[in-house]
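Missing here is one protein chain; the remaining ones are kept as they sit in the complex.
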Amino acid sequence: MRYDRQLKLEGFGPAKQELLHNAAILVIGAGGLGVPVLQYLTAMGVGKIGIVEHDTISITNLQRQVLYHTAEQGQSKLFSAIKRLQQLNPEVQFMPHDTWLSPENALDIFTPYDVIVDCSDNFGTRYLVNDACVLLNKPFVYGAIHKYEGQVSVFNYKGSATYRCLFPEPPAPGTMQNCSDIGVLGVLPGIIGTYQANEVVKIICGIGEPLANQLLTIDTLNNIHQVFQFKPVRQPISQLMEEYDIPCDTGGVKPLSVQELHQWLEAGKEVQLIDVREPDEWEICKLPQAIFIPMRMVGGMLPQLRKDIPTAVLCHHGMRSMMIAQQLDAAGFPKVYNVTGGIHAWAYDIDEQMNTY
Amino acid sequence: MRYDRQLKLEGFGPAKQELLHNAAILVIGAGGLGVPVLQYLTAMGVGKIGIVEHDTISITNLQRQVLYHTAEQGQSKLFSAIKRLQQLNPEVQFMPHDTWLSPENALDIFTPYDVIVDCSDNFGTRYLVNDACVLLNKPFVYGAIHKYEGQVSVFNYKGSATYRCLFPEPPAPGTMQNCSDIGVLGVLPGIIGTYQANEVVKIICGIGEPLANQLLTIDTLNNIHQVFQFKPVRQPISQLMEEYDIPCDTGGVKPLSVQELHQWLEAGKEVQLIDVREPDEWEICKLPQAIFIPMRMVGGMLPQLRKDIPTAVLCHHGMRSMMIAQQLDAAGFPKVYNVTGGIHAWAYDIDEQMNTY
Amino acid sequence: MYVNYYIIVALSTTMRVLLFGIAKDIAGAATITTTAVADVAALKEWLYEQYPALRELRSLMIAVNKVYANDEQALLPGDEIAVIPPVSGG
Partner (left out) sequence: MYVNYYIIVALSTTMRVLLFGIAKDIAGAATITTTAVADVAALKEWLYEQYPALRELRSLMIAVNKVYANDEQALLPGDEIAVIPPVSGG
């Protein structure tokens, strides 16, 4: 009775439901992507679901990780998730893997599962999942998000391309892709995670066309969906790497809050404040103390910049400025600061009269 | 802290979070679509959320309505939903509307809300929501699902087209669109509902491009997304209709289970069994007692068919046959039966040796 | 800046029509081929004749090249035609 709506569904029915029941799925991460994947795979009746998670519930998770309760802060995500999912569907068997995924445990953990669903939030884990799936010849369902955009694909499925066929190696250590927290709209992982769950069902049940050799990109602000085609570029892997973690050492660049910057400027501290935004942004709002050098001009201006005083780099939200700050740091500038949150934070926290955009 | 990831997000930030906090959203239905809409709007921090729901939790809901517990069968969806959502985010104010939406209560219920989200599951309610939104000049966010396909749009937003601009009137009474339960894959309403929640946020916060004058269709089997453009065709509405319910009286057509059909055939009961599938389907499997008349040929064959004995119509899953059964009933055939679940059900419940497809 | 000139040479006497939702179920196919018809009204007439159950839907949105089309709109070979019925599931 529980699966009545799937049993009645043309193209699904009892045979496909049985395939779901006999499947074992591993979900890496019970966070923004993992929660919707787990909710729907549980509801639909996958037989066995493994979860790899070692984090605890934080208040900042709750804006997108809709499975957890506010009262559960500090508790294990893994066991809270399993408790809640069992209340939804006690027929599913859950396998807790209360650990971080590592080169030491990945192969053992993956072995009993049919499909791996990558719901992690960092490049180190994503490349480890890829390599372990290649070694074990298991398909993995990929989802990833950035601000208002998402990507979904199915890798290593019946000989299809892998994650490394698209992106052979991860971004450099210390880059913002790895290390900055750039925020996310709460509903975005809900969209991408439900797509991932759908791909899992398609693979297990042999219905429709899984996204093998295809990358779906979704722009949720403008509802633009694109599907990019690609092919396997086999690079044999014989074993896992020893280390997948990508260090977040950002060199000599230090964060500077707008409050600190405000104090410095009020106190007349000598600082070279460089605003790297574009001219149209500069027109909207600026700090009178800033030197205006759009991002792409900075490289050519290095000789004109002072190295004898501290440098603080400013942009709209603190991302472009981080890039430039790292560039200055690498070029030997001493005491390089990145203004966290950018002029946007200044407008909200220091000067409420300032124009925003 | 709770909304940290949105406060940090470029293009969102504290100003947009404040808009969410000040918004009042009404969700019609806490079922397949309503559950993800409610989960994500709650998590993201909408200030006030109203829910119109009068149903109780059934075991067949749980394959897609991931908010509810198996132990809550028979209890109020409305109050279970609110209890669960409050555990996720106690900062949200929930307004229970423990009733079915009707022409008598719709305008009063809608008045205090900024955006109406239509998560209902029948045409009567959808047209009522449309007309009430037109009368009150409120935008409504539309989502609907059919098997593996979904539709999303935003109607009546800043003068944009309404639901009736696309579909002026609902399907005829008794048609399968209204009356048959054709099943749904559990994850589909998750995908469509998260899109609806995203459109709500875009409207409230003034970010991105809401789907006004655009219909997004999603084919989840093949990941085909299409956006169709349309324009308002204003047909003034001065008041609600008296009645929106669309009767499900299917004339004289009666359902016939494969078990009953099996008994009839075993017992040698005289029945005109018509298989309306296509030739390639007929090749795969058939019942020896059936007359083979592909759907589109039935109209021309009516004079050759017997009216003196009962007629049972068969197809793959019982949908095409329902159409033909209704046609025969309308043409004056007595005792017309539709074989529920079609030959697919026969293969699973009666003859396990039969080929399936 | 670039400019594309398209010259479309029609050798066609039939048209391809994409079906959505229950229209797909009624026709038993996601794509059907019609004889060439002059306009949307003629297309609907052809569809209703082939698949009488479509008429019961009452409101049938026809889109041509991704834009809603009135009954009067002329159809040209090569047009991408979609038939989108109302959907009520939730």
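So that you can tell them apart, the chains are marked A, B and C in the order they are listed, and the count of residues begins at 1 in each.
FYI, contacts are C-beta pairs under 8 Å (C-beta built on N, C-alpha and C of every residue); 3 or more make two chains touch, one makes a residue touch a chain.
Just so you know, these numbers come straight off a predicted model, no measurement behind them.
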Candidate in contact with the missing chain, chosen from A:90, A:112 or A:168: A:168
Selected residue (touches chain absent from view) among A:123, A:157, A:195 or A:337: A:123
Hidden partner chain, touching residue among A:107, A:305, A:323 or A:350: A:323
Contacts of subunit A with the absent chain, listed as residue ranges: 29, 31-34, 119-123, 126, 143-147, 149-151, 166-172, 175-178, 182, 184, 189, 215, 217, 226-231, 277-278, 295-296, 299, 319-320, 323, 326-327
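Just so it is clear, only the chains that are shown with their structure count from here on.
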Chain-level touch network, classified as line, ring, star, complete or other: line
Centroid spacing, where centroids are CA-atom means, of subunit B and subunit C in whole angstrom: 23
Rounded Å distance, subunit A centre to subunit C centre (Cα mean): 41
Contacts with two or more other chains, residues of subunit C listed in rising order: 25
Residues of subunit A engaged with two or more neighbouring chains: 10
